[in-house]
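With one protein chain removed, the remaining protein chains of the complex are shown where they sit.
A, B and C label the chains in the order they appear, each numbered from 1.
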Amino acid sequence: MAEFINFYFIPGLILGSIYALGAIGITMTFVILRFANFAHGESMTLGVYFAWTLVQLTGLHPLVVMPIAMVLTVLYALSIDRIFYKPLRNAPVVMLVVASFGLMLMTRSVVQFFWGVQLKSVLPGIQKPIMVLDYLRISPKHMMIIISALVLMFAVHYLLTYTKIGKAMRAMSDSPELARLTGIDTEKVVLATWVVGAALACAAGVFLAIDTHVETRMGFKLLLPMFAAAILGGVGRPYGALVGGLIIGLAEEISSYPFIGTEPLLNPGYKAGVAFAIMIGILIWRPSGLFKGKVF
Amino acid sequence: MKILKKLAITASAIAMMSVGAQAAGEIKVGSAGGVTGPIAELVAAIVKGRQVAVDHVNSSGGLLGGDTMKLVIADSACDPKAAVDAGNKLVNVEQVVAIIGPSCSGATNGMVSSVTIPAGVTVLSDSATAPSISELKDNDTVFRASASDAYQGKAIADLVWKAGIKKVAVTYSNDDYNAGIANVFTTEYKALGGEITGNQAHEPNKASYRSELSTLNQGGPEALALFAYYGSSGITIIKNSLENGLFGKFYAADGMFDNSVIGQIGADNLKGNLWITQAASDTEDASYKAFAEAYKAAGGDPEAPYAAHGYDVAFLMALAIEKAGSADRSKISAALRAVAGPEGEVVRPGEWEKAKKLIAEGKDVNYEGAAGINDFDKNGDVTGLFSVNIVGDDGTWSRSMLK
Amino acid sequence: MDAFYGYMLYGISLATMGGIYAVLTLGLNVQWGFTGLFNAGIAGFFGIGAYTTAILTTAPTHRHLGGYEMPYVVGFLAAMLLCGIIAYLVGKVCLRLRSDYLAIATIGIAEIFRLILKNETWATNGPRGVSEIPKPFEHWPEPWNQFAFLALVLVIVAIVYVLVEVARKSPWGRVMTAIRENEPSAKAAGKNVEVFRMEGFVIGCMIMALAGALMAHYLKFVDPNATDPLLATFLVWVMLIVGGSANNKGAILGAFLMWVVWSATEIVTSRLPDELAIRAAYIRIFLIGLMLQIFLQKFPQGILPEKRPTVPKSNRNSETV
Partner (left out) sequence: MSVIELQSVYGGYGDTEILHGVSLKVEPGEIVVVIGPNGAGKSTAMKSVFGLLHLTKGEVLLDGAPITNTPPEQVVRKGVCYVPQTENIFQSLTVEENLEMGAYVREDDFKPRLDEIYELFPPLAEKRKQSAGTLSGGQRQMVAMGKALMLEPKILLLDEPTAGLSPKFRGEIFSIVKTINGLGTPILMVEQNAKQALTIADQGYVLVDGQNKFAGSGRDLLEDPEVAEMFLGGGKAAGGENDG
């Protein structure tokens, strides 16, 4: 049991928190701007490289410089929206998806061009875990990730429940058409969506970088699991995305637990497929997701 | 249609430029590599190695009657489609004498089968290690300076067995290179009498491998045989293992060899528990030292995986052209065999003037490369020498030769 | 070697690759241009085609399943047939979904295919790929074998073009257009939209498999990296959008044009000093992306717009009202 918690459940939880934060941006863009943003993973990558650069410049802990990296990522997202998405706002949805597909590659090449492809680290070295209750082991950096993720999740919750713009975001994710008819400033909500999405993407990326390392394709690797999390939770449901992310993260890790005998339940080579499989299953049987999201 | 016209003009402008760029007194050698794609971080160091060799050649007399050697880069992206296209450009547009690279076995396989073998262009790869390349009907035009996986897999198996370890778990990144070595290792280790307690592929680029490692830890393995690239999964696996006390000893192949392993995990954490074999010559060897010095001077880290091989292939190719006496494609293959040894006077990295003189005098030369002896067998493969690297007391890699 | 002869050979290879991409793009055009299906998993169907023919036509080997030394025709037909069956199953699951859901689902399926190709080593030789795939006419002397293969590719492009064009102009094609433009009214007119969409999807995927099969024989080698989404999915989309979606000539033009741009830009960038030449590889990808953005914004119809009486594209306003 201890083994299960230490090596399957806790890693799943950390991975899940990272997916969850990323998926919030995806789910909100999906419902408010009405398109699947394939470039979301690259906002994440870019955010991590901002953070890495700041760590190099200041020598501070990545979590300390993270807010600045988040601001930079937000600025990037807003300018991308301005230059590439806004002109297509009234075009058929698919144009936006194709545009985001293109931006995904463009952003990644920019990162590779400026920062190179060499592996980097924001927090070198290893950390021995702290033993809790004699058998539970969790390392300090994982504690930090989980706590920071919780703080951000509460911040998102506060924003969505207690602020005017947050409520407008939820309203618009419920029904963009009605939001327009109600006089909600939809452009402002769109901007807020980019701000929230990009900031959380950056945070998720930095958490991943703290857990592993910095690499130019890290965002893309998370893209499909994040889509899966968004769809599992129900498109346009930020809380759904949180739950969806945690479920996908846990499922990926637990899928290779040797439930029967000593062989892994699923060949770990297929681990990456778990998220897709869950996503496709959800699309077939319950396209509105767990939290009754939008189905277009 | 206006756009079409504009595009047509641009395209023809591009074509014109490429025609105009044929400089006199320049001998072109193709330099194919996965500049973009999954192992881009390794390729950058390899390409640098090639360039350092070319700089040596050009700064000490150049090729033949003073021609400069020019490497033409082409991105094979570790993808056979891109590699075939890259090969076509090098062979037909750039009209290169021969090609060094590409880096991935798959890209090499596609490029040589579809382009260079039919065209009769000699290819010398620095890091393609798949055994299937040996079996191609290549009219003796495909060579490589790195040993086929078969050799290194066996070397690691011997190393582990001699260390008195009877039970190991194996995990490998599911790509052409690592899957191949793991396969050989498993067979050889079992043949020696060892027990493989678990053998699992892992998908590279995941955030965590804790669950895989926990499963692999079943059955009491004494060490983990880890076949991965350091960037895409290797470092994460060692970190995860050490942090969670899952494995304490690691045996790895050269895809894991990089300074960032020490940089990211920390030397103290790795002392006495990590062994990485590498196809490279002795660091005490004069050949390696000459290379390392030059590579460092060029601002690189000479210990990057296959950087030495990159140097060797470029230098060997220069020797072959010199030996052939002209930039004639059809003569390169035979010349390459001649300059690689084993007969003849030993030439080491950087010793271009000496080599040039020997060749001019009609004497045989035997290039002893930075990464090994470089004597080709009948398939155009090298057996290679292997070294083992551990983290030394000073916190850097410390190398000793195997056998 | 004579420079002119070299350029000619390179021209042949450009045309051959362009032609294979043209087949892929025509396949996508059937799905997206005609039917409005957003398939983002082109690489997966391409890969199925490539591996099927590779396994059937290679000489016997211990490395992977098969080695049946079948004739090429069998390889091609089997690739299309198998891919058709798989596409039918995928379609059963995914076609009910709207455009971007379909995109996400298909990209996920393509990734699963890739994992299968990598992990089922007994059948596919895993990440090491299938080598020594025979190439039609390869025993002919240079350069005639290359000409012959190019001719084969072009004949296939022509056949696919004619078939697809006939289909487009047929009542079937007109129904497809009607579904894409206004699904509710097509439904109201008594058309079984599901069946038509399925037909479009399956046919498109079969054409993609054919392209995959051609590619496998051309490269003589295939591995999971050949199904990398950048060159096997994304580039095809750029080709179709630049060429002009729903226009078959546009699809073919886009394929040749973008392949030439993609391939030939490197001839320029490789003239740069080493350090820059390596980085320029990324700039190349960036520029292709930028070109796509420019077309999306300024010429959304592509170079050759769809040839039909101009009906304004239904925008989202009218869909929701």
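Keep in mind that, in the parts below, a residue touches a chain if its C-beta (ideal position, glycine included) is under 8 Å from a C-beta of that chain, and two chains touch if they have at least 3 such contacts.
No experiment lies behind these values; they were computed from the predicted model shown.
Visitor: Of the residues A:Arg170, A:Lys221 or A:Lys271, I need the one that contacts the missing chain.
Guide: From the options A:Arg170, A:Lys221 or A:Lys271, the contact with the absent chain belongs to A:Arg170.
Visitor: What is the set of subunit A residues that contact the non-displayed chain in the whole complex?
Guide: 164, 167-168, 170-171, 173-175, 177-186, 237
Just so we're on the same page, only the chains that are shown with their structure count from here on.
Visitor: Which chain pair racks up the highest number of C-beta contacts?
Guide: B-C
Visitor: Averaging over Cα atoms per chain, report the distance between subunit A and subunit B in Å.
Guide: 36
Visitor: Taking each chain's centre as its mean C-alpha position, how far apart are subunit B and subunit C in Å?
Guide: 33
Visitor: Pull out every residue in subunit A that's touching 2 or more other chains.
Guide: Within subunit A, the residues that touch at least two other chains are 112, 267, 269-270, 272.
Visitor: Got the subunit B residues that touch at least 2 other chains?
Guide: Residue numbers touching two or more other chains: 36, 44, 174, 201, 203.
Visitor: Hey, which residues of subunit C end up touching subunit A in the complex?
Guide: Touch list, subunit C to subunit A: 32, 38, 40, 93-94, 96-101, 103-105, 107-109, 111-112, 115, 118-119, 230, 234, 237-238, 241, 279, 282-283, 285-286, 288-290, 292-293, 296-297, 300, 313, 315-316, 320.
Visitor: Mind listing the subunit A positions that touch subunit B in their complex?
Guide: 3, 6-8, 10-12, 14-15, 18, 112, 116-119, 121, 124-129, 137, 139, 208, 211-213, 215-218, 221, 253-254, 256-258, 262, 264, 267-272
Visitor: Given the complex with subunit C, which residues does subunit B contribute to the contact?
Guide: 1, 3-4, 7, 11, 14-15, 17-19, 21-22, 35-38, 44, 47-48, 51, 71-75, 77-82, 84-86, 88-89, 91-95, 104-107, 109-110, 113-115, 118-119, 130, 132, 135-136, 174-176, 179-180, 201, 203, 329
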